[in-house]
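FYI, not all chains are in this one, though none of them got moved.
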Amino acid sequence: MSGYTGGYMGWLSPEEWQVLLLSLKVSGVAITAVLPLAFALAWMLARWRFPGKVLLDAVVHLPLVLPPVVTGWLLLLTFGTNAPVGHFLSETIGLTFLFRWTGAALAAAVMALPLMVRAMRLSLETVDRRLENAARTLGAGPWRTFFTITLPLATPGIMAGLVLGLARSVGEFGATITFASNIPGETQTLPLAIYSALQLPGTELQVARLAGLSVLLSVSALALSEWLARRNAQGKDRHVL
Amino acid sequence: AGKPQAPLVLAAASLQESMNAAADAWAKKGHPRPRISFASSSALARQIEAGAPADLFVSANERWMDKLQSDHLLKPRTRVSFLRNTLVLIAPRGSKMKLPVRANMPLAKALGSNRLAIADPSGVPAGIYAKQALTKLGIWNSLRDKLAPAENVRATLALVSRGAAPLGIVYGTDAQADPSVKVIGLFPQTSHTPISYPVALLAASKNPEAEGFRRFLISSQGKAVFRRFGFGTK
Amino acid sequence: MSFDIAMTLQRGTVRMVYEFTAGPGLTALFGPSGAGKTSLLDAVAGLVRPAEGHIAVSGTTLFDRARKINLKPEKRRCGYVFQDHRLFPHRTVRTNLLYGWRLVRPAERWLSIDLALDLLGIGHLLDRMPATLSGGEAQRVAIGRALLSAPRFLLMDEPLASVDAHRRGEILSLIERIRDELKLPILYVSHDRAEVERLAHRIIPVEPVHG
């Protein structure tokens, strides 16, 4: 982390604050933006039968399989300013990714996608279709059935997908630094700041502090999700041996 | 036992081509070809601190070597700085940019709204040298928000060759190896601390071949291999 | 005609053929286990698609293979009491009951919530989750949910199978009133002779067809 002052032990230094807030923004935007896509993919994989399904499944898993640097490199080739997609997006809606926090968010989103899709798909596959049928006979159209029956019943998987995706996006490093670069205040998220610190000897304390921040961020998300899950499970008591 | 075992060499990732060539040359002389693990100097140094069973370390910077030395992890009197490198300003091959490297050069203006690709100046050696040079030339402050710090020199190079950045600062050896970029300026040797690559035998090494290879590396025959890849030698 | 049904269903390797018309009132389906009674109700509700034939209720064609008509389940306005209840496990008894109720125009409703709660004896269960209900309680909630959706005809699959004698009497009376006062067509499955004899205007035998 450039310009780290050190010594300030009681609380966070301004640089640490900056990194933390940026990480929050990047992960938050990434997960929020990719959530509908992840759910749609999970839905297709869980419910539809079509030729090339295994292929789609494979493509979704790609960012998990490929080393992150390769993913970052592919992003660069696709969304770079000179690349067709990147050029098109920047010309039409003024959205640029290269060296911008949006690029970090894009990288985080891509890396989180496979985890989110899998967890959501797993839950969607266990939703009892007979309950959806019951809702239809009660007068609910497909969309209402989806929002009132399917979606709530798939909540555990959606929550798990969110937690996994968030954790993964908070930890994302390779694709981000390759695609969005390591610009303090713009794309330097927690892992990138940690990487910078790790390059030099004697920065163990600094690394530990930043790693601690990552952990804190994720533990909060986890605790929140556990709490929500517990609240959700209330009243659904079951036989207990 | 029959054939002597191949020594294990830990080498900075930027030495990949040249060190492999050196190992091949050494093997041609009838020795077992050293096994080489390429990674960033910091990762390799940490592995040595953790007790890695390796024989030789070639670092891209002196600071990690200093650290290992002070922790008594090097065999005494085996550390030699044997390679030198230069720092250059590069642009994509097709670029028409003309920008002589000198004090107060208008680099920021030349960049316009684009960014300068550079290895991460807060830790990666090539970035640290670049920062020293730009500071010495008096333009560091004007470039602060125009940097695109990359993971390492090769990533910096990729940013330029892919056109993501119109200009970049890398080692001379890297620029020479990549035909898709061209050098448009050389930073004076005086603008940064000398770029040197130290080699040393590790204290934990038990392989008798290792010292031979180290001597080969710093011999004139060995250095010749590295000169082929653009390194300077001491 | 309340029900005008002639169709073929394919379930796994089993093929079932149905052909009957039924006038107004309550039509009981009577037949051995596995004969295809539930399958018939599923087809009328639009949950299973017949291989051939047509289904019409009160003059409205719900399905006709030849004329390529296949009304969606939510357009058929049936009140289906499932053999396996199918309460929504993530909703309280209250919101289960109100699920269909909220989806119809108030003017079309023909049963008040209070009356339903009272006759079915489920007023004290409103805030419970389905998983905590006893078998008979769940069954009565399922009946209530179907009736409150203000259906234009009823499909009842052994709705009283695990309801006690006292409640059974009250619910039978309720069904009689629906049958006689509202004149809703009802398809009713039961293995209980007495129940069928009390309620049914006619009994359609459903026999297993093997092939």
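Each chain gets a letter, A, B and C, in the order it is written, and its residues are counted from 1.
Note that in this section contacts are C-beta pairs under 8 Å (C-beta built on N, C-alpha and C of every residue); 3 or more make two chains touch, one makes a residue touch a chain.
None of the values given here were measured: they were computed from a predicted structure.
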In terms of the labels given, what is the subunit stoichiometry of the entire assembly described by this structure file? A x2, B x1, C x2
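Quick note on the criterion: only the chains that are shown with their structure count from here on.
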Taking the mean of the C-alpha atoms as each chain's centre, how many Å separate subunit B from subunit C? 79
So, what's the distance in Å between the C-alpha centres of subunit B and subunit A? 35
Where the centres are mean C-alpha positions, what is the separation of subunit A from subunit C, in Å? 45
I need the residues of subunit A touching at least two other chains; which ones are they? none
Residue numbers of subunit A touching subunit B in their complex, please. 1-2, 69, 73, 76-77, 80-82, 98-99, 174, 177-178, 181-183, 195-202
Sort out for me which residues of subunit C touch subunit A in the complex. 45-47, 72-74, 76-80, 82, 84, 86, 88-90, 92, 99-100, 103-104, 128-129, 131-132, 145-146, 149
Partner subunit C, residues of subunit A touching it in the complex: 130-131, 133-141, 144, 148-149, 152-153, 155, 235-238
